[in-house]
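Heads up, this is only part of the complex; the chains shown haven't been moved.
Labels run A, B and C following the written order; every chain starts at residue 1.
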Amino acid sequence: MGRRKQVAVCGPRECTEEEWSHAYEVGRLLAERDAVLVCGGHGGVMAGASAGARAGGGIVVGVLPEADRVNANGDLTVALPTGLGEARNALVVNAGDAVIVVGGSWGTLSELALAMRAGRVPVVQLGGWRVLDAHGRPPGDVLHARDPGEAVAMTGLWT
Amino acid sequence: MGRRKQVAVCGPRECTEEEWSHAYEVGRLLAERDAVLVCGGHGGVMAGASAGARAGGGIVVGVLPEADRVNANGDLTVALPTGLGEARNALVVNAGDAVIVVGGSWGTLSELALAMRAGRVPVVQLGGWRVLDAHGRPPGDVLHARDPGEAVAMTGLWT
Amino acid sequence: MGRRKQVAVCGPRECTEEEWSHAYEVGRLLAERDAVLVCGGHGGVMAGASAGARAGGGIVVGVLPEADRVNANGDLTVALPTGLGEARNALVVNAGDAVIVVGGSWGTLSELALAMRAGRVPVVQLGGWRVLDAHGRPPGDVLHARDPGEAVAMTGLWT
């Protein structure tokens, strides 16, 4: 039967309603596919994805920057209070067989960049910020999805 | 209903058969109590506890030192390839509402020490190494269990 | 007299000759001002900055991703083999009273993003990549310098 897929979902603690809905739907679709959702465990996009995955009966892992669970959202199956601060962002993306980024913030961008730096798995972006190299061109092969369904499909984990 | 308890189980990659059996039984008893097992994800005591927890239908999280899953044991529900090396030991113990240590090794001792340093949760030892302060006395209140059942009871999580 | 200033210099391992020269000059100027240079300890921009700082008689700290020094450049006064992988990027930027970014790469962008996320110190960019938010606007107050002298001045540490 093999092991479950794991997908990292990244996004800002403060997000728009649309981003929250997108994150929720991404989480729900992942749970439907029996994937484990890994996220930063806080609010905003992380909470949206966690809520969606939990509603879909999935397992949700929150990799928290704090050494305790005070800031954990309420939909985590497992909370990992790392105590590493923002260095935990590297762990969130390392945990994914694919990474889906919803919306933008500096913390989110660091996760996108770390995922591209690791270079091992598909990185899919749904909305959010854009990165341009010194020539004004996108510097890598970040995939851009138009909606949650496309984002999940673009991970290539269920083809 | 509240959140699931999480228990960190620590122990050496190379262990005796008795230690493996103890770890397996600890894992099984934790799963029976619906606790999430968090461990280092490797072999030996970690594999024994993971196997026991999985047999009991529990969720098993392996916090790996490597950035990939190559060394993960086969019974993890979730693998977190941290890429942190032995610094990940701090994360294993931070994740527990209690810590159970089976057997001894330098890596295991670092986890016991980090758990006592954090000072937030019960730390229960089943066999393994002993620590004495400069006066030849045990320097803290590590609990010593005689068997897996007592170790799980001593966590105080199900009283 | 007070403590020495510390400046984090970030940039890609593979860089253009101009970026190397810029990094060298930044390092030299920082050493001239008696600042400690903190960098990732590898080649490219990190090596350029280290060489410049060393030539200027400064102290150079390399915060390495590996657990050993094999990949350390030859101009470090102190090598810190963290064993943390790319999670070490958070440490490089945390160590700076200001952060100067020369050139661009995904690893470099993660450092820029983590520095902006921490939000505590001036972040100055010399060339390299650009970030745009969902409205096509720069999402924060990254400072953009035209040359090494301006980059060092923009840190505001010697006004």
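Criterion: a contact is a pair of C-beta atoms (placed from the backbone, for glycine too) under 8 Å apart; a residue touches a chain by one contact, two chains touch by 3 or more.
Only a predicted model underlies this, so the values are computations on that prediction, with no experimental measurement involved.
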Number of copies constituting the complete assembly, 3 shown: 4
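The definition used in the following text is that only the chains that are shown with their structure count from here on.
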Arrangement of touching chains [line / ring / star / complete / other]: complete
Between chain B and chain C, centroid-to-centroid distance (C-alpha), Å: 39
Rounded Å distance, chain A centre to chain B centre (Cα mean): 28
Residues of chain A touching at least two other chains: 84, 90-91, 94, 118
Touching residues on chain B, where the partner in the complex is chain A: 3-4, 6, 36, 38, 59, 61, 63, 67, 76-84, 90-91, 94-95, 118, 120
In the complex with chain B, residue positions of chain C that touch it: 67, 82-87
Touching residues (chain side chain C, partner chain A) in the complex: 84-91, 94, 103-107, 109-110, 113-114, 116-119, 127-134, 136, 139-140
